[in-house]
Structures are given as C-alpha cells and as structure tokens.
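Left out: one protein chain. Kept in place: all the others.
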Amino acid sequence: MARIRLGMVGGGNDAFIGGVHRIASRIDDRFELVAGALSSTPEKSAASAKALGIARSYGSFEEMAQAEAARADGIEAVSIVTPNHVHAAAAQAFLAQGIHVICDKPLTSTMEDAEALEQAVADADALFVLTHNYTGYPMIRQARAMVEAGDLGKLRIVQAEYPQDWLTSPLENEGLKQAEWRTDPSRSGAGGSIGDIGTHAHNLACFVSGLRVESLAADLHAFGAGRALDDNAHMMLRFEGGARGMLWSSQVAPGNENALKLRIYGENGGLEWSQEDPNYLWFTPHGEPKRLLTRNGAGASAAAQAVSRIPGGHPEGYLEGFATIYNEAADAIRAVQGGADRASAMGVLPGITAGMDGMRFINACVTSSAGNAAWTTL
Amino acid sequence: MARIRLGMVGGGNDAFIGGVHRIASRIDDRFELVAGALSSTPEKSAASAKALGIARSYGSFEEMAQAEAARADGIEAVSIVTPNHVHAAAAQAFLAQGIHVICDKPLTSTMEDAEALEQAVADADALFVLTHNYTGYPMIRQARAMVEAGDLGKLRIVQAEYPQDWLTSPLENEGLKQAEWRTDPSRSGAGGSIGDIGTHAHNLACFVSGLRVESLAADLHAFGAGRALDDNAHMMLRFEGGARGMLWSSQVAPGNENALKLRIYGENGGLEWSQEDPNYLWFTPHGEPKRLLTRNGAGASAAAQAVSRIPGGHPEGYLEGFATIYNEAADAIRAVQGGADRASAMGVLPGITAGMDGMRFINACVTSSAGNAAWTTL
Amino acid sequence: MARIRLGMVGGGNDAFIGGVHRIASRIDDRFELVAGALSSTPEKSAASAKALGIARSYGSFEEMAQAEAARADGIEAVSIVTPNHVHAAAAQAFLAQGIHVICDKPLTSTMEDAEALEQAVADADALFVLTHNYTGYPMIRQARAMVEAGDLGKLRIVQAEYPQDWLTSPLENEGLKQAEWRTDPSRSGAGGSIGDIGTHAHNLACFVSGLRVESLAADLHAFGAGRALDDNAHMMLRFEGGARGMLWSSQVAPGNENALKLRIYGENGGLEWSQEDPNYLWFTPHGEPKRLLTRNGAGASAAAQAVSRIPGGHPEGYLEGFATIYNEAADAIRAVQGGADRASAMGVLPGITAGMDGMRFINACVTSSAGNAAWTTL
Partner (left out) sequence: MARIRLGMVGGGNDAFIGGVHRIASRIDDRFELVAGALSSTPEKSAASAKALGIARSYGSFEEMAQAEAARADGIEAVSIVTPNHVHAAAAQAFLAQGIHVICDKPLTSTMEDAEALEQAVADADALFVLTHNYTGYPMIRQARAMVEAGDLGKLRIVQAEYPQDWLTSPLENEGLKQAEWRTDPSRSGAGGSIGDIGTHAHNLACFVSGLRVESLAADLHAFGAGRALDDNAHMMLRFEGGARGMLWSSQVAPGNENALKLRIYGENGGLEWSQEDPNYLWFTPHGEPKRLLTRNGAGASAAAQAVSRIPGGHPEGYLEGFATIYNEAADAIRAVQGGADRASAMGVLPGITAGMDGMRFINACVTSSAGNAAWTTL
C-alpha cells in the first residue's frame, strides 16, 4: 500500500518531540515525510529540511498549507510539533485545505484557541489526531479492554501520577530551550506540569477507565523560585459513576525520570501499569495472586497483540507506542479517503474530544487551585 | 541485665496484633511476659494465659493493675492490644499505678478519651509508648536521619500511601472479627481506613520528614455497601514550612496487601521506601543515579545499623521493626528507673504526642470530608 | 506447654550466627536458654553468659554435657554454633548424654569427623537437627509442596546460585574473625565458599526439588590472593531422574549481599525464589502469565501458611525462617519425649542425612575440581 505523504510543522532543531514524531512515522512504514516548515525562519527551516532529507521546505506553515494543497502530489497529512501556542493556527491552516492533522498535545495554549480549533475540526473535511501517545502502549490497550470487559467489576479508585525531576533545578534560567517555553505561560498556556504531563495522566486515566472526570480539587504550586507556572500539582478526582481518584504531576521530584503510572481498582480486581516498564501489566483478580501480564506474552489479550510488533520478552518502548498512533492514523486516513465516516475511522485514536477534555482539565485545575482547591467541574 | 516484667491487656484469642506484640517483646530478650488480662471474660483470659504459658491471669485490666502494683515482683510495664475503644481506660488504670504502658495505635476511639489520656500521661510517673511500629524499621530510621542531615535539602513534596485490599469484599458481614470491629464506629472511632492505617501513613510521613501537617483537604468514602466508616480516603496535605503532599489510605484496592509507601522529595534529592520491601531505601541525589541503600549494607547509616540485628542481605521484617519499639521501650524504662527524665528517655519513641497528632489527624480528616474536602487545620 | 531447656556451645563474642540462633530460639517461645559454654576460655564464657543473662556457664562443652546431664533440671537440647571443626566433638558429647543437638552447618570440617558423627547420631537416644535454615522460609516450603504435588510436571532444570561479595577484599588479612576462620582449612574444612554457602544452595535445591544430585563437575577457584580455599565455585549438576542444573557460589561478586536464588523448571511450569525477597514466589504454569505468590497471601498454600506468623504484606525475614527450624525442633523433641520415633518426629527438618549429603557435596566439589572438573558422583 502506498505511503501517506506527510509534512511537518516545527521540529527543526534539536527539539525532542519533532524527532520522536519522525521516528514514529517511519516505524510501520506508512508515511513518507516530504515537506516541512520546520523552524521559525525560512533559512533555518531549509537547513533542517536538508539535513533530514526532506524534499520541500517552506518558510511558514501558511505557505506550506497553500502550496501543498495546490500540488497533485502534495502532502496528505501534516504533523504539528511546535510549542503549544502555535498548534491552533497551524492546525486550522491545514484543516482548511483538507489536509489531515496529527498534532502534539496539549491541544492549544488557551481555551479560546481550543474552541476555535474545535470548530475548525468540526467544519473540516479532514481528520484531527492528537498524539496522546501513551494510549498507544499495548498494555494500556489491554488494560482498557479488560476494564471494558468487566474484569475489574465496577470501578472504585483511579490513582494516576506523573512525576519527573528535570525542573528540580531552574534550568529555564540556564538557557535550556525546552525549560524556557515549558515554564512560559505565553507559550505553554495556563498549565505548567499539569499542561505538559498532567494532561497525559488525565487522558490515560480516562482512556483506560472509560470514565470522565466530573470534578476535581487541585492544589497547584511552583516550587521553583520565580516560576510562573505550576511545577507540582496535587489533586483529588471524582469520576462520573462514583469512582474517586488522585492525580499527581510533578517536575521537581528527584529520582523520577518519566514516571507516569496508573492504578485502577474495582470491586473485583486491580490493574497497575508503569510507563517506564511498559511491557508489563499487573493484574490482580481479587482474592487471587497477582499476575504479571506481558506484551505479546502468555496473558496478552487481542487488544495488546493487535498493536505489538515483536514477541514477548523483546521489549517495545516509547517509540513503538508512539508509532501505533501514527499507524492507526494512517489506517484512519486511508479509511476516510476510501469513504468511511470520520468518527468510525478514528476508532480509539485520541482526537479533538480528548484535546478539549485536556483543555477543560487544565482550566479546572487552575480554577480550582485559585479557589484554594475548591471542587470544580470539568 | 534483668528482663522487664510485662503484662498484657487483650490479645487473648486469635487476635493478630496481640501475637505480634508478644513476639516483638521476645526478639531482643528484654521482657518477660508474666501477667495478662487477655480476654473479655476471666475464663477466656485464663485459658489463653495457660495456653501461652503466662503465669498470672486476671479477669479485668482494673483488677490486674491493682494486683500487680501491690506485688513486689509485679509487672513493670503493660502492653495494651485491645480494640481502640478500650485503650484509654486501660492505659489510665496502669499509669495511675506507675506501671509503664506500651499501647497499640490509634491512641483511642474518641478525642474526649484521648484528651483524658493525655492528661493522665502528663500526670503519671510512668512512660507511655504508642506502637507506631513502622518507625522501628531500620531504613525508616535512616531516611529520617538523612532528611535531618539535609541530604535532601529543603523538603518540597511528601507522598504517603497505605493501600490494602482485605475489605474489598464485605468481610464484616461474614463473621470475621477483625473486620467487624474495624468497621464499627463504636469500637474503632470516627476513622475507618484513616484510623487503622491512615494514621500510620501520617505518622510515618511526619516521623521521616520531621514536619507537621498544618492542614489537609480530605475526601473520605465508604465503597463497601452499608459501611459506616471510610474504607478509602484521599487527601492533600500542607506541611508547616511549605512542603505539600498527598496521602491515600484504602482497604479496597485489590492487589495491595499492606502497601505502605513513603516518598519524600527536596530541593537536592529524593527518598522512596516501601514497607513490603523494607530492607531497601532508594536515594537519588538530584542529578545522580539512584542508589539502592540496604539495611546493614554498604550505604547503611549509623541510624539504620543501630536498630539492625543481622547483616545486609539477610532480610529483617515486620516483627523486627516492631521489636525495635519494644527494645527501645526497654531502654527507656530502665533509664527512667535509673533516674532519667521521661522526655529524654523516650528518644525517638512514639508516645502521647504522636498519639494526639494521630487523633487530630483523624478528626481533621472527618471534619474536612464532611465539609466537602475543605482545608482543615490539625 | 513448658519451654525446652536449652544450652549453647559457641556464640559467645560478636559471633554473628550465635546471636541468630538465640533470637531464633526465642521467637516462638519454645525454648529457654539456661546454660552455655560460649567461648574458648572459662572466663570469656562466663562474661558472655552474664551479659546474655544465661544462668549457668561452663568452661568447656565436655564439662557442660556432663554437668547438665547430671541435673534434674539440666538442658534438654543444645545449640552448637562454633566454627565447623568443633561441631563433631561437641555434638557427640551431648548426644552421648541423650541431649538433643541443634547444630549449625556444614556438618563438620572433615569427612572423617562426619562419619563418626553419623555413627553417633545413629547410636544416640536423641535428635540431631542441622540448621539448614533456608528450608524454614514459608515460600520454600510452598515451592517444595508444589513440586511434590506435580505443579511443575517432571523436573528438567534446577538453577541454584548463592553469590556474596564480602570477601572481594582480603578481609582475612585485616583482622576480621569471620573472614579468618572461613578462609582457614583447619577450621572450615576443604570447602571455602562451597562449604559456607554452596552447601546451602545444594541443600535448598534438593529440598525443593525432592531430587538428589547424582554427579557434578566443579570448577573451584580462589580469586583472593593467597587464599587456600575457594572463594568462587562454578559447577554443573546431574540429578537422579535426569534433571540437570548449575550451581554458583561466590564470595567475591560485588553487589551481592546474600543473594541465594533458586529456579526450578519442569515440563509444565517454573518456580523462582530469591532469599533477599523471601516473601515472594514466582510461579509460571507453562503458557500462562507469571503469578506472584506471597507468603500468607492469596496464593499461599497450606505448607507456607503453616510456618507463617503474620498476614501477607507484613514481611517475615531471615530470623523467622530460622525460628521455624527451632519451632519444629521443639515439636520434634516433645514428640520423641512423648514416645514418637525419631524419624517421624523429624518430619522435613534437616538432620544428619542432609548433613552427610552436604559433606559429600563438598567432597565431590573438591575432588571434581582437582580433576579439572571431571564428573564426580556424590
């Protein structure tokens, strides 16, 4: 099957996430990266495109959207991997041209932008995929399927956490670009740790549990001196249907590299998963011994196997989970190109709904915390 | 050195905690159990005493306190291991006779009882030790010493959790005595999971961090049908000096046997400890690799070694940690018998202050939760 | 039930293993230590006895055996915790008086001594228990029961290892008493690491598998400069019935404190156990997910629960496993005092047979290694 012609906005320099998207798009051989507006100036963009072997370079995403739409062999999809505040405008430019969008999260930096984008997605004749990449991990797919199948019984408790340690020191004052824009409200939006990683934890908790957060009580804090955005967030959650939970996101917890963790407990059993050891899923049917389910191993379900590439014991990692989002985006694009309706083509792929949920999550966190952790509905 | 003559109140039947106290009192050979009022009736008490090889059995703790005080070879100390609602009266009876008290936690079932006991302890010519046994674990001692020495820098975050799963099913309706009194407010007090295990997590967080909880916002819930007391509690904590934290206690989280866990993060490093693997302490100096410190191993400090019995790699467990409380109680008793003042004799042993802190913690949880998780000072 | 009157030979100074035996004898309250010949001189022995609160001190084990046998309230049993070369003579002295012997391993330092002791045990009117303490761990009991019940099917592979690191540096040249006698053939016998710890691994492999080693091919080596005994041993094993295995013992493997580990695989499943985390047993029925069985937890069998004291999640450790040997020795002693025959009273307790097996194991290792790892029958 022919590869999908892909463009990219952002990701030009040493940006971590741009490189991740490129590898992810290659792993399953469904995309061919042929165009880019990779940096803030035409010169830098061209240099990056050349270094990466990308055929066509543009000075801006606007230019790229128009030019590519005009070509017979123009891009069919675009990846948007800029800082958050650029997501909305870039996505809208491509959606307006009927070019499918694969956008990094969180959705946008402001709720206003998010709502405009939501409208644009509704109006567009193209798909909008948001790379909540952790949903691509096989054992997360299995966990979701197990919850859905009732293996845990009615859910009671959802504990999500996402601690990191990289902002323990004030790296934003030491010239680290990543740290600069992550701690700058004008580029990141109102959420610090909650926008960058808390949204992942929230998204994953909802993805696996199948539940929406009804309200939350959040205590956000910036421990780093002079930091405008939270670098640590504690919150309690109430889910629709009565489950309760907690969520902790932090960028100042030494010893935690990228320690996203999800634990879900129901009347009949519990599940535990940790992103840093993603090939394992612990399952305890209540009253029985814990079982260590492994990706593509003896306890792997169809949901996990469908998104596994290699046998159990041969660890897949972050890039493969990310690649699954790209692989499924390719399926979805080909499906709608073949006439399928957009909703059914998306399947479990995170899109505008997950993005808006994330924006409401960030907003609720900020509002709650400003009200001294008052319960705030999403 | 002569063994301390010990009595026991409660612990007569198949009670879990009575047996634990007896083993703990024997491990370091500092006590000799010679008297007991082990059960609710003289007959049962006598049968239990006989089975256990205890010389003198009494029909009630009142009788025992008087009779033993009158003997030249009467007990020097007593262990109180009854359900919570009996603690206060029993402790007061022995304290009034100058007999040292080693009492299980939580302090009492009501704040009224607690305040009366606090006064009794202040007035007494005897020590009052509360068996917050988890403080006896060597690596907890080391963690405390490391925090105190500044190895973590100024503290920022304290994450405590204590999930269990034994009340996932309604065992209190199935005749399990432990489950019956633990879920009965008249015997346990106002706290369910927070009284039984949340107090341990709270105590440990404070013991290691050296900080007091200033206020908390708690969301208590009983998932078990018809349960009068919480079986799950989520809360956010604010510590004096600015650190923040979370605490989760649960008895309905399948796959968690006794999963007390403490994580503390400061400006310069982090510590992580788990009760189920107590011989390990993870220490990360910020920016360096994690180190696995082991009890009596290469990274063990004087604080840990002082309460270790055997070499690293030879695991000590729950009973040894508990025994350390008894061993230090023996030291303290001999010290005050030798003229030391009570405060200095206690050292780091948990006593009435820790007990009152625990009662205030339970009360604050209940008050906060009744106010929809309003911040409540302790 | 009255406590058994116990004596002790050796264990007087800062000896690690003497203290372990004393704690182990107390944990289940079945013994009362009333007499000792704790050190090499009457003066040192008396000082140690006084410090430990032991009523009667003797200048030698010979004197003690005679004197105690002559008393109406003399000791019923004796613990022998000296260096290896003293075991035989001491044990024989007490056995000759009908006093039950609980002896540390390995059996003796020479095969000649071992054979004499074997005869003495056969002739005696008393029990001989050898403290292969690792057989007392609950999950080891469960593993043995599972193998016996056929849960693994016919056994194929037995992997045993026991690495330590304490002799990585030449501590025997730095005045450490433990290191001195452990590396001295005249006190330890012909085996270095194989005698001290390899015998434990061998014993455990046989205890759990229910198989005997038919022959072995061993490569012993002393890495420490000038060391007369092996500090590292590699060997391949052939078991009766066709199973094969490996055994590694080492005292020079940095990062290993006391890392005894056993893995057994059969046609239908596998078991894995590690001494440093003794409350866990991994069980994989072939083709199903791994299960984490926990002591007194959901997957614990009757065999494990029978020797557990406290609930799952409350870790028991090395001392409790050791105490189980003492507890079962007490049962056995009372049984034979009540008329039971010695063999049935012993149950699964390790005794002279296990001791002779260990001696033959050491001998075979030394012989094989001297023959350049030639296969040698046991």
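As written, the chain order gives the labels A, B and C, with residue 1 at the start of each chain.
Convention: contacts are C-beta pairs under 8 Å (C-beta built on N, C-alpha and C of every residue); 3 or more make two chains touch, one makes a residue touch a chain.
If you're wondering where the values come from, they're calculated on a predicted model, not measured in any experiment.
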{"item": "Residue, one of C:Gly11, C:Gly245 or C:Gly351, that touches the chain absent here", "value": "C:Gly245"}
{"item": "Full-complex contact with the absent chain, from A:Asp104, A:Asp196, A:Glu272 or A:Glu316", "value": "A:Glu316"}
{"item": "Contact with the hidden chain (one of C:Gly53, C:Gly150 or C:Pro254)", "value": "C:Pro254"}
{"item": "Per the touch definition above, residue among C:Phe61, C:Phe207, C:Trp282 or C:Phe322 touching the missing chain", "value": "C:Trp282"}
{"item": "Interface residues of subunit C (partner: the chain not displayed)", "value": "152, 156-157, 159, 165, 168-169, 217, 219, 221, 223, 232, 234-236, 238, 244-246, 248, 250, 252-256, 263, 265-270, 272, 282-287, 290, 372-373, 375"}
{"item": "Subunit B residues touching the omitted chain (full complex)", "value": "283-284, 287-294, 297-299"}
{"item": "Subunit A residues touching the omitted chain (full complex)", "value": "1-3, 16, 19-20, 22-23, 26-29, 52-53, 164, 256-259, 275-279, 294, 297, 309-320"}
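As a working rule, only the chains that are shown with their structure count from here on.
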{"item": "Chains in simultaneous contact with subunit B and subunit C", "value": "A"}
{"item": "Of all other chains, the one whose Cα centre sits farthest from subunit C", "value": "A"}
{"item": "Distance between the centres, which are taken as Cα means, of subunit C and subunit B, whole angstrom", "value": "35"}
{"item": "CA centroid of subunit A to CA centroid of subunit C, Å", "value": "55"}
{"item": "Whole-Å separation of chain centres (CA-atom averages), subunit A against subunit B", "value": "43"}
{"item": "Junction residues of subunit A, two or more chains touched", "value": "283-284, 287, 290"}
